[in-house]
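Removed from the display is one protein chain of the complex; every other protein chain stays in position.
We just call them A, B and C in the order they show up, numbering each chain from 1.
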């Protein structure tokens, strides 16, 4: 299988889908030159400026116009630049995009994709580092996925674009230059299909996006201590593949949930509840969670490192559960 | 004790605080005449239009200007009109208000209060019915409270206004005309202090705002079946009084968490995790949750009723736990 | 007939063009249709008002009685396949766009046969079959949807246009600025129509709009901006028709401020303590329906007998819609779970 990095896999997905379907167009700030993370590089050359649209700094209009276009026959792929700035188009996402089809009794569809580059790293500071996926998982009417590998990134983005409903895809900034195998042939990764990234028997680690890598690292470390960790990547949060989670917990009876964002009212908190609800009798220990402390992301490297969830914490949590 | 309704108790709190502190002012759409729910009625007459400010329909500027004012010596109380419209000022709340003090290393304070009239009811439809508290509980840098009685409403709003940090107070629309006793003397209700609204021994029902009334109703119904329910109202979610929750669970060993908003990545999901984390060994059954199905709020009464969390569901959940 | 907004320099001399716009002047048939459409809106809303107070309509409703000149001036300048983005005060817009009275009345009744199956209600009516892309409970939201609808028209290569309506109060929200700017940059076929009834709920226009004129803001974006008498359906029609002509011809968006009067409360139940009674009385003297009727009578296009027939037909339509709504079933409670997604095969 060819090896490529996560950003290039997303780029490939965009190219494939734009070739397949003339209704697909990309919009965002500075995407013609591929900013900010290279994902849209080369698209303008192949598809022209009508389908690869630099927008002014008008997040509400970028997102809102995409709904207008999606309602009337196009298939927009919106680059949020940094997911943090979705705050500048929050109404458009949660009140317009998420609710229009429902409120209009199914009269319209909204086949749009919001690409959400997000996450902590490289001292980007408080306005460029946040995990905001919880807000959208909490908002009925949106599908949400979070790839962790180049193959998943390509396959999920393609699925998102083809999906007739609005899909948010959270792309962790730290993954863009991570390499991985990607099938040579066109491959879709379905929504609602978790992936067991490593099989194990003692403890289940549930993680998404960047935390999957940390979980795999943790599993290595735990293996050296004789603890066998299974790493389950839900890949999409809405819909959620509950069955795969249940199957894993039925095997391991112990769960660590790792996320990068803060502790309260988060995706991890919700997954903990899902596991407890469906597997209460299987649990031999309380579910452990790894997440950020409840502060904004600080700039200076030692402090940023302090709030960055990492493999070491997963190891510690798993060890504690095995006691 | 005098009896007054929830809206009047909030009105009293505003008057008391505006009399006490000349830096306090109110701002919002149509608040001079007390719209939309009567809470600011009569304030303009007593305090003048400089301190009771009707604003244009500019949510970002209403909220953003309040931060500017708070940073430089005033104490704004912002009326969000309907909490749904916080989406139009999301950046101002979560990136500016919540983060400024932290990012600036503590140089500034942000003593402002956001009044968030919210909730389902009376066929207000998809844009005027939502529970959005989870987003802000998920955002570090904000304090969040949710009163359920007139006394708590007055006491929490007063505390919020005096608090040197930003506080969101979620006022459920359906409570405004609910009556209750309110102390004759000025009384503050602290943040971080849960209140046991009814003592019981068999099952703990954790609920906030409108759901407290539903929980009390459920407790009545359960009592008739011989099930003794304890109703715990956290009153503030950030900070959260974990000790009172733990004490209750240590007594009952069974928990139902009731909220009005949707299931995923919600406050209830997080509270379930908090309970599990701190009281795992005390739990005799999985935690049950009552919440809305994951759809927007429909308009038509039968459908709206269908998605409205109510006492009957709490009763059913508690009964199930007692099996 | 077309008034100019205070300082409204239009960079491409479009004022001159708008002055010529009466060449879009409707012929006799269309004039009569416009008259009937205004009456249809009026009677629909008057009856809806009664039914609301009789407890037949849940939620809250915002009526546009007195403002029919704007709805119909806009609607008459659009084709059926053009799009319209509306507001919380949108019944009239939908009727003017040709939507079904039955489906509309059933919707605001909350019935399963409503245009949104009872999920939307008055503030969220939509009728895609006539290009009516939805009322909106969040003010000014349509302003940012509009450039995207325009883009879709451009990319699909049709000659449709989209009109977006918003109130004077809503014009103070950021999406107005972003939507107008983006539409202008794209030369998108968008017609922005501000329905200025001089109130945003209890807040007077002067207290929320610095500089006083919304039309004047167009100049800052290099697009035509005109203020028209919104109580004159023909003036509205002329301005919108010219803007539509520009938009269809690839000349991009325009901004029209139509000044009108809201006769009733902001929503039903509003006691209007903030507003002198004389204002509404004065408004009633500018009744857009009476005005067009006088025009028609003057031009010998309408006489009392004809007018009575028109009124009767409308009365019958409205009563038919009410009967339809009344006799329609409520949705099943569990239908609350439908219509969220096109595709949801998962159990989760």
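Basically, a residue touches a chain if its C-beta (ideal position, glycine included) is under 8 Å from a C-beta of that chain, and two chains touch if they have at least 3 such contacts.
If you're wondering where the values come from, they're calculated on a predicted model, not measured in any experiment.
> Can you pull out the displayed chains that the omitted chain is in contact with?
The chain that is not shown is in contact with A, B, C.
> Would you indicate which residue among C:87, C:100, C:152 or C:208 is in contact with the undisplayed chain?
C:208
> Check the options B:101, B:115, B:197 or B:210 and report the residue that touches the missing chain.
Going through B:101, B:115, B:197 or B:210 one by one, B:101 is the residue touching the chain not shown.
> For the chain left out of this view, which of B:36, B:56, B:213 or B:286 touches it?
B:56
> Among the options B:68, B:183 or B:312, which residue touches the chain absent from this view?
In the full complex, the listed residue that touches the missing chain is B:68.
> Given the contact definition stated above, which residue among A:29, A:79, A:133 or A:214 touches the chain not shown here?
In the full complex, the listed residue that touches the missing chain is A:29.
> To test your reading of the contact rule: which positions on subunit C touch the chain that is missing from view?
7, 9, 11, 172-178, 180-182, 184-185, 207-213, 216-223
> Touching the absent chain: which residues on subunit A qualify?
Within subunit A, the residues touching the omitted chain are 29-30, 32-33, 35, 54-60, 84-85, 87-88, 122-128, 293-296, 298-307.
> Provide the residue numbers of subunit B that touch the chain removed from this figure.
So the residues of subunit B touching the unseen chain are 23, 25, 50-51, 55-56, 58, 60-74, 76, 91-92, 95-96, 100-109, 111, 140-141, 143, 163-165, 191-192, 238-242.
Following the convention adopted for this analysis, only the chains that are shown with their structure count from here on.
> Can you check which chain pair, B-C or A-C, has more C-beta pairs in contact?
Higher C-beta contact count between the two pairs: A-C.
> Could you put a whole-Å number on the gap between the CA centroids of subunit A and subunit B?
One centre to the other, that is 30 Å.
> Could you grab the centroid distance between subunit B and subunit C? Build each centroid from C-alpha atoms only and quote it in angstrom.
Centre separation, subunit B to subunit C: 37 Å.
> Any chance you could list the residues of subunit A touching two or more other chains?
If we look for residues of subunit A contacting two or more partner chains, we find 91, 95, 102-103, 140-141, 238.
> Going by the touch rule set out above, which residues of subunit C reach two or more other chains?
Those would be 114, 116, 118-120, 124, 136-138, 174, 340.
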